[in-house]
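As you look at this complex, bear in mind that one protein chain is not there, while each of the others sits in place.
So, chain A:
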Amino acid sequence: LVCTRKRSLEERRVKANDREHNEKFQYANNCIVTSKYNILTFLPVNLFEQFQEVANTYFLFLLILQLIPQISSLSWFTTIVPLALVLSITAVKDATDDYFRHKSDNQVNNRQSQVLIRGSLQNEKWMNVKVGDIIKLENNQFVAADLLLLSSTEPHGLCYIETAELDGETNMKVRQSVSVTAELGDPNNLASFDGEVVCEPPNNKLDRFCGTLYWREKKYPLTNQNMLLRGCVLRNTEACYGLVIFAGPDTKLMQNSGRTKFKRTSIDRLMNTLVLWIFGFLVCMGVILAVGNAVWEREVGSLFQSYLPWDPPVDNFMFSAFLSFWSYIIILNTVVPISLYVSVEVIRLGHSYFINWDRQMFCSRCNTAAESRTTTLNEELGQVEYIFSDKTGTLTQNIMTFNKCSINGQTYGEVTDPLGKQPKRLDFTPFNPLANPDFCFYDEKLLESVKVGDLHTHEFFRLLSLCHTVMSEEKSEGELVYKAQSPDEGALVTAARNFGFVFRSRTPGTITTTEMGRTVTYSLLAILDFNNIRKRMSVIVRNPEGRICLYCKGADTVLLERLHPCNQELMSITSDHLNEYGADGLRTLALAYRELSEDEWEAWSESHRCADKATDCREDRLAAAYDKIEQDMKLLGATAIEDKLQEGVPETIALLSLANIKIWVLTGDKQETAVNIGYSCKMLTDDMTEVFIIGGHTVQSVRQELRSAVVCRLQNTAGSFRKMRQKLLYISGEFALIISGHSLAHALEADMEAEFVSTACACKAVICCRVTPLQKAQVVELIKKHKKAVTLAIGDGANDVSMIKSAHIGVGISGQEGIQAVLASDYSFAQFRFLQRLLLVHGRWSYLRMCRFLCYFFYKNFAFTMVHFWFGFFCGFSAQTVYDQFFITLYNIVYTSLPVLAMGVFDQDVPDHRSLEYPKLYEPGQLNLLFNKKEFFICITQGIYTSVVLFFVPYAVLSDATQSNGVPLADYQTFAVTTATALVIVVSVQIALDTGFWTVFNHMFVWGSVGSYFTIMFALHSQTLFRIFPNQFRFIGSAQNTLLQPVVWLTIALATAVCVVPVLAFRFLKLDLKPQLSDTLVRQKRRKPGGRSIGGAWRGTGSVSEGRLGARGGSRRSGYAFSHQEGFGELITSGKNMRLSSLALANFASKHSSSWIETLRRKKTNHTPPIKSVSCFSGVCFSLIILRSAL
């Protein structure tokens, strides 16, 4: 048995359809448990967890101390009431959380799946699925466990999956079964399948799997290509069968969901430090008072023995001092009251609800409200300095739209309406029944031109309908669905479709289109595929008339070089257009064609075939062959595709940078795309002094590039030394840094990271492209490490999860496909632009409120507690409390909690629209001005001052005073009531001063607290309670006896004035001489309620809503970025990815296929550098499937 155990750790053996055999290994079943408790374990486990918190244990320790009569200076209930309150609130919260976990577990575990049992398909719950079972999946179903794909309804055992839940990629991926099992097909055969899989133990590597299938005495290697992982969704595949390899907690999905890192805010950390300091202070006070006690007991107490002997175990003053130390720890512990933590949580919870409730962060299109998934980070939203943003899906919608085009020197798509009316969308249906109704275009001229029959326009769209690698699917007549590898291509082909050149279908050797209502079939002679170096693709087609034509589209830089010299004039016009498009942040593409004679084609075809068959340097040879034919082309025009930004992205970015927040874009996309987006969302502008591009592949080159960037920056600064003062302010505003993933890998190494950080942080914009999810996290960690700044990461896909988890605050874009990012995030909402509201409004308010809350909270507790310290000097350091013990119990939880909570929840200094108009208001948070160590010392100094006043004013007044009937006022109970009342009134006046925004709740709580103090005091000092518990309610009659005395009220008024007047004077001076922006705004609002004009003007200079026109005439950037991989053309011409039915039409597939499989195989073996980016993954997948099927 030991032997099998051991082996099972190293490898996993799964036998299909043999539950008995598999049970031996005790693999986890498919039941998932994320909940922590059940009904029985809840109380002990939860209490155990709670007492792991230092604060709770500390209070438990205090409670135990209080049970020792010699030490107990307070009754046990002064601690147990708040402690019980805290523990139960937390327990309730934990219980609710766990209830929802149970619910979601149940929901998942009870999903139905079809399991092959004893030769027939039976419905089973997910949780009953066992390792070794064969289950059937249908289209659009979630994969229940990690499966080995056995067979599918598609040819070659292919099936398509969407892995959005797993890695965030929304494009489809292909998986293929091992060919022997693919033949099994239907359930009857599968029931008798008894192969055994030996594979690696469970791990969390999503892109790796390694195992072997043993069946009928043969071995078949298994890779990740054969696996369907839990969390994926089956798409475009009717059904498939899979063998369960890993189930439940062993699945890669669950293995990947590590425990979420516990995030703490900087205020939390500061608070913990301060609490430690306060403990130190507490111990100091305890020591001082204990020493005092020793001295007193020796000098005075020993003489006083006849009246007051020591308690039995105490026999000398040292022991007495020791006990007195602990007694003082008990009564002074209220400097760090347990209610601090609870109140902070309550306030944060309130802020979280306000975020959830914000209508202005609600996206009505996807019906998603903002959600604050963590309730502990709110105030940190007001301190963010760095934002790390994903691009696709976050800044952009990942929707490409055909926006403009230039045909034969005529630009289309620019709709300028001086009246600013909404331009009319063109209606294509009457003209073209095959048009896609979703397509939007506004320029009528282009449609006119097509209708008129302009040759150039026709050729332009013909090119678009032919030169691509899109696949089409026509379910019923006219209902076309294009499957494009890149959204760019999809947009172009759809544009052509709407303008009357409809791509209908393709076979490996033909392309069928409908041109202006007429069906035309072109024979496809060659696809000159795209790659990164060529930056263009071409097709060579023969039209029905027999004319051979080469159509080419590609980046303007490469394409314009290859034009026929006679195109000069057109080229310059088109070039201007391209510049315009580029400046608008559009992705441009130049189109050209060339007619070939039969001879030319034959000659080239021969050389191409030659190059294709070459065994060495095939790629170079092919490229040379392609290069040869793509010459002397005629320019047709250019297209401009808009990578649609999310709503309001440029405005948000501008606003956030005005708020001094640095935004870094981290994307897996290519450099061109990333830069383009940088321009279109105004992160990069043409006014920038320099855009550093770091793309080196070696350590040296990266270092070199970084250094030169630094030098360049210094030179620029030095050169304009006269404008130094201005420069210093804007020094970071003039540079941008673009770094690619492979360079980043070097830059992140230990010896270079400091250099990288300093350069990058000096730049206004930083764009990291081609970065892996891990690198995203590394960049975030780097800034966290070097800058001590608060970071925020925002993203939508699973590739952003690591970054979201490692940043201080993670934000997920919800409402998109895939929810991994949202699940990992702390906040989620549907649109990037909500970020400005989250940070500038909610974050700012949260920070302000939390700071004000903490300042006041420490103040009030010091004012409360330090009175005991002063009293110690007058009561023989005996740890006698000044106040009634009920007052001590209730002070923090009843008398003073609600007003400060109301302030912490509702306070506002400026209204929300003001924070958006004046982003500078965000700065105090970043600089941490409102609550830091200095502010803390001011608070506690004020608290201590108040305590001095509260003790010594009654002391001075009452010591000789008498009631109006001659009874002295200096008895303990009168003194206690007077001090307590003065304290409650002083702290209430203070909160009234601190509250800047008096809602009805503030009024209710402030007045209510003072009212409740008097009510409760009179009740506690009443005869009724005394009669029942004479030993507990000793203060009977004190309230009315004391508060009826005018002297007492005069004392309270005096103490209040002495406490408040200096504070008032200081605040006034600060406001008058050094007003903050927010103060000024509040006052300004009062002065002129409609004073938005100033704000508006000011805002205008900040280029918040600068239109596109502002950036006109900039540099040209060719932004065409195919997001698909090369090799696709070969896939098409081989026909492998086409259905059998369509293959039947084309019988010459095999001729091509052998050759390109060879090349792929070679490519595979030569391709040494590992593929880092997950996005490359899909392309390689495709190649691999084909490779397998060929074997």
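Rule of thumb we're sticking to: a contact is a pair of C-beta atoms (placed from the backbone, for glycine too) under 8 Å apart; a residue touches a chain by one contact, two chains touch by 3 or more; residues count from 1.
To be clear about the criterion, contacts and distances are computed from a predicted model.
Taking the options "Ribosomal RNA-processing protein 43", "COP9 signalosome complex subunit 6", "Cell cycle control protein" or "CDCA4 protein" in turn, only "Cell cycle control protein" matches the UniProt protein name of the chain that is not displayed. Although one chain is not drawn, the whole complex shows that of A:Gln26, A:Thr41, A:Ser120 or A:Asn140 it is A:Asn140 that touches it.
Across A:Phe48, A:Phe937 or A:Phe1068, the single residue that touches the chain missing here is A:Phe1068. For the chain left out of this panel, the touching residue among A:Asn22, A:Ser73 or A:Ser538 is A:Ser73. Among A:Met516, A:Ile573, A:Met752 or A:Leu1054, the one in contact with the hidden chain is A:Leu1054.
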